[in-house]
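My questions all concern the structure below.
Heads up, one of the protein chains got dropped from this complex, but the rest are sitting where they should.
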Amino acid sequence: MTALYLLDLVLVPAILLAACTAVGTRDRFAAVVSFIVYGLLLAIAWVRLGAVDVALAEAAIGAGLTGVLLLGALARMGRRADEAAAAGPPGRTLRLGAAALGAAVAAGIAAAVLALPEPAPQLSGAVAEALPALGLGNPVTGVLLAFRGYDTLLEAVVLLLALLGIWSLAPDPAWGGLPGLRHRARPEGVLAWLGRLLPPVGIVVGLYVFWVGADRPGGAFQAGTILAAVWILAVMSALVEPPAVRSLALRLALVAGPALFLAVGFAGLGLAGAFLGYPAAAGWAKPLILLVEAGLTLSIAATLALLVAGTPERAAG
Amino acid sequence: MMPDLLAGFAALVLLSVAAGLARVLRGPTAADRMMAAQLLGTGGIATVLLLAAALDMPAAVDVALVLALLAAFAAVAFVKGASPEGTGDPEEEA
């Protein structure tokens, strides 16, 4: 289809322009907005390449979380950043060092891409062959939850470790307390209205994305991100307070997914003869995978929401 | 024929909203930059819908659904960021 190349002709320069602006501009706010636009354009690019699962993740992360995180950080760094700017630009050595390091990383990635054999090695044939045994329709879910289960389990744990890192920045008096500052909003205002209207819709969309993940693009990560985003909206609208990080219910939600995944993994040791294996008997794999996905959706939603909510800053009342 | 035309319109819509990147760069106010991102967001939703139809990929409509659900989020964070400590609401002091 030749018209698709027309789209590429617009999309690719726009992505490059947004990326260069995000890195190159001296206006911090323009840089953040460029980065948000960059994420949106990447989501379109993934759709263009037919990778709808990735596009969904990019859309949810880019539109829902990254923008809120960066703009919130920008608002809070305000005065401190101005003081740093008044101290003068970083020295020549620092700038040259940063440029050299960046160029080295770019060169390394370029070398890796150029070194890929043609045609690229791939396992998609093997995945398509083994997929019917899982009872799933979406090969991406099959790879993430079964064929490449180790990676997904470790990724879920890495997210938890990142959250622990953020919590550990809390000052002693606030340890175990409420993350972030208290948000305010006029109770009958536009913001509070949006905060009441959108989360129910977002919960439905999130559960839908989780449920279709077995057979169509979607899944735990995308669904968890959507749920985290609408919860953060409710927090920003001052409708709910984030829970104290010492809360037992919160901690159970955070570990439910990885714990369930590990339990199913160890069960596989007995039932299928391999850690993270699924029983070969027909009809067992899909319910187990859905169970793990449900736990992961809950845990990823809680983890991402608290990552954005930030370090505990107020002692629990 | 139809897929080609739909993809062509996707390119046209993306081109027209991508011109808004100039507003992101030029400002002058933060509100101007944010509005340009908002326009790119809506145009991006339209582009994804047109692409989904052109490539006959109905699952891609879910991407547009997620983008539309979260379309206001960055702007909400932006207006909150304009208040001290980034926790207020532009309506309360108005």
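By written order: A and B. Residues from 1 in each chain.
Following the convention adopted for this analysis, a residue touches a chain if its C-beta (ideal position, glycine included) is under 8 Å from a C-beta of that chain, and two chains touch if they have at least 3 such contacts.
The rule is short, and it goes like this: contacts and distances are computed from a predicted model.
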Omitted chain (choose from "Dihydroxyacetone kinase/dihydroxyacetone kinase, C-terminal domain", "Monovalent cation/H(+) antiporter subunit G", "Cytochrome aa3 subunit 2" or "ABC transporter substrate-binding protein") - UniProt protein name: "Monovalent cation/H(+) antiporter subunit G"
Chains on display which the left-out chain touches in the complete complex: A, B
Chain B, residues in touch with the chain not shown (by the definition above): 1-2, 5-6, 9, 12-13, 16-17, 19-20, 22-23, 28-29, 31-32, 34-36, 38-39, 41-43, 45-46, 49-50, 53, 58, 61-62, 64-65, 68-69, 71-72, 75-76, 78-79, 82, 90-91, 93-94
Residues of chain A in contact with the chain not shown: 190-191, 193-194, 197-198, 201
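In this section, only the chains that are shown with their structure count from here on.
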Gap in Å, rounded to a whole number, between the CA centres of chain B and chain A: 19
Chain A residues within the chain B interface of the complex: 1-4, 6-7, 9-11, 14, 17-18, 21, 25, 27, 29-30, 33-34, 36-37, 40-41, 43-44, 47-48, 50, 52, 55-56, 59-60, 63-64, 67-68, 71-72, 74-76, 181-186, 189-192, 194, 198, 201-202, 205, 209, 212, 216-218, 222, 226, 229-230, 232-233, 236, 238
Chain A-facing residues of chain B, complex: 3-8, 10-11, 14-15, 18, 21, 24-25, 27, 30, 33-34, 36-37, 40-41, 44, 47-48, 51-52, 54-55, 57, 59-60, 62-63, 65-67, 69-74, 76-83, 85-89, 91-92
